[in-house]
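Of the protein chains in this complex, one is absent; all others appear in place.
Presenting chain A:
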Amino acid sequence: MENNLRALEAQPLVMDCAKFVELVQLIVDEEATSEEEQLFKDHYEKCKHCLNYYEIEKSAVAVIKNKISKNSPPPELANQIRAKILES
């Protein structure tokens, strides 16, 4: 019994690929804790499949961030709002 427990403890914590997918989002969004960052690094150093997934995912989010067009307000809007506030 005691030996079994020791064997379990000696076993390094293995994170599966499904867990990695969850972590990718946190890493990309800079929301991961340092512990999560470490888990993430430990896994991708060993799993090429996931490293590839991470790189593709990172570039997809970067494209989303850069390519969505921004709509600008008409220049007179700010003053129209100020006028309404003075009226109120």
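Methods note: contacts are C-beta pairs under 8 Å (C-beta built on N, C-alpha and C of every residue); 3 or more make two chains touch, one makes a residue touch a chain; residues count from 1.
FYI, contacts and distances are computed from a predicted model.
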| item | value |
| --- | --- |
| Per UniProt record, name of the chain withheld from view ["Dihydroxyacetone kinase subunit L", "Sigma-70 family RNA polymerase sigma factor", "ABC transporter ATP-binding protein" or "Arginine N-succinyltransferase"] | "Sigma-70 family RNA polymerase sigma factor" |
| Those residues of chain A which, in the complete complex, touch the missing chain | 16-18, 20-22, 25-26, 29, 31, 49, 53, 55-57, 59-61, 63-74, 77-78, 80-81, 84-85, 88 |
